[in-house]
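Note that this complex is displayed minus one protein chain, with the remaining chains in position.
Right, chain A next:
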Amino acid sequence: MFTELNSILNTSPDSFTRGEFILVSDRQSDASFLIHHFLSFYLRARCKVCFLGLAQSFCHYSAVSQRLGVSLTQAMEKGQLVFFEGLKECLSVLLPKENNVESEAMNFLRDPPVGLRSLYEFVCSSVIGSGSMEEEGAEQWGPSVLLVDDLSVLLSLGVDVGAVLDFSHYCRALVCSQMQGNMVMLVRCNGEEDDDDDGDEGSEVLLKGLTHQCNLNLHVQGLPTGYCKDIHGQMEVCWKRRQGDAPHMQKNLFQYKVHDKGASFFSRGTSSAVL
């Protein structure tokens, strides 16, 4: 959990808006540090978290979370965290063996046109399954939260953009509207924004579609002036709130630097390397 980011977003583990869809996006940069922030944030807020870790192995997330002060293994033991490790499940589909049962959630690897329905059903079962008290003395957790790292991996694996947008819509309807929980998704883009290249159409369409749906967008980019070792990039925070009848959009720009145990955010030009 990055304390500076909490103050920027005006949230804390004790009080945060429910029913929000937070989109973390990046362009030619890496915004995965924000996913680690939200993972530790919601675990500290005692929410029931479903985490689709598609990009990296469980140990990576576990090691980083340890540095941020949260233990993923303990959370899984207590039933607070449902962790889906994409890398491990994919091998059962890509390299099928006779004895092994194929992982249902990743069956789009075998046949991409099938879409992400099975993955959505996995999310359903882990988010709704918490409602019923199965054991005596099981702890009551807060609202359900879905975290996805990251959606662009699904595009790389051959899933259609429309299917990914449908998946995110279904998840939003389930998690944000029905369960009044929160959802955080990471989308990564490659090309320049003004590029007319058709190559990256898929992720551009995905980014635009999700930006339209989300309540809060954290967009991470490199610095417009070029590469710098002390400032790793800039982050644009964009809120979409409804105040009364008129939708209200507010944007803020920050620069950031990622450390070993967190990240620091500052206004443009006020980096400690400069002042």
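One rule holds in what follows: a contact is a pair of C-beta atoms (placed from the backbone, for glycine too) under 8 Å apart; a residue touches a chain by one contact, two chains touch by 3 or more; residues count from 1.
In the analysis below, contacts and distances are computed from a predicted model.
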item	value
UniProt protein name of the chain not shown, from "serine C-palmitoyltransferase", "Vacuolar protein-sorting-associated protein 36", "Elongator complex protein 4" or "Transcription factor IBH1"	"Elongator complex protein 4"
Touch with the omitted chain, as defined above, among A:Leu9, A:Val24, A:Cys47 or A:Val64	A:Val64
For chain A, residues in touch with the removed chain	30, 32-33, 36, 56-60, 62-64, 67, 71, 73-74, 76-77, 83, 85, 87-88, 90-91, 94-95, 109, 112, 152-153, 155-158, 188, 190-191, 197, 199-200, 202-203, 223-232, 258-263, 268-269, 271, 273-274
